[in-house]
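Dropping the structure in here first, questions after.
Other chains of the complex are left out, but the ones given are in their true place.
To keep things simple, chains are lettered A and B as they appear, and every chain counts its residues starting from 1.
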Amino acid sequence: MKVSVFRKAHFNAAHRLHNANLSDEENKKLFGLCNNPNYHGHNYMLELKVKGEVDPITGFVIDTKILKDLIQTEVHDCFDHRNLNLDTAEFKTLNPSAENIAIVIWNKMRAKLPQTLEVSLRLYETENNYVEFDGK
Amino acid sequence: MKVSVFRKAHFNAAHRLHNANLSDEENKKLFGLCNNPNYHGHNYMLELKVKGEVDPITGFVIDTKILKDLIQTEVHDCFDHRNLNLDTAEFKTLNPSAENIAIVIWNKMRAKLPQTLEVSLRLYETENNYVEFDGK
């Protein structure tokens, strides 16, 4: 019997949608205002989901403090108050679409969490636009 | 590797729960206040979910502007500020329960979106009552 545990967190970042392999004109056509060379920004909201067996001693799948600390070091400390395109190694060449940010964060979470746990996440770019990724 | 993309939208409509094949008494018994012949109404909230491969050029599963425009023409322009029972072809004879509205909208979305994408949706009738449908 498995239970899923969720933990939410926020980070505020600047970004622009841009594919360096395309011309400026193509980028503008594909991404419109989101391609603004001076960037725009978002309050990103991350919802991390971890599924696994409940430990009969603690009654926990995982102590949410572990998830909180992991998000702090792997997400908040890396992306909060950053320009995703300029200040982060991950998005130097990778277009920081919500989809790609979700995949990048998922890979970081997957690498640090026990393999016995299933990992998935939602990333809200705005209240109306968000994405979900479970590694499959 | 597939990512799900979500887009939210709102519409405000009047409706009543009513099955024309049943007597007034049976309708009242089944639907109570929701059967009020003069209608009541809701701020419906739609959450459309589309799952598919991430395009390596755009970093998108689908441009959310396409989802936004699709919801505008297929949902908002048809149902917003309407009486679902009186003003829409879909609910002339079909009881506009949250379940049925969700199925109707899902069919409209499914017909307009590429077959490579999985489609599901949530429809909130109120903050406390909502439904989910994925076509299965």
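We take it that a residue touches a chain if its C-beta (ideal position, glycine included) is under 8 Å from a C-beta of that chain, and two chains touch if they have at least 3 such contacts.
What you are looking at is a predicted structure, and each value in this text was computed from that prediction instead of being measured.
The complex is a homo-oligomer: every protein chain shares one sequence, and counting across the whole structure file gives 6 copies, of which 2 are shown.
The rule we apply is simple: only the chains that are shown with their structure count from here on.
Computed from the mean C-alpha positions, the centre of chain A lies at a distance of 29 Å from the centre of chain B. On the side of chain B, the complex with chain A involves touching residues 1-9, 49, 54, 57-61, 64-65. Note for the complex: chain A touches chain B at residues 17, 19, 21-22, 30-32, 94-100, 102-103, 127-133, 135-136.
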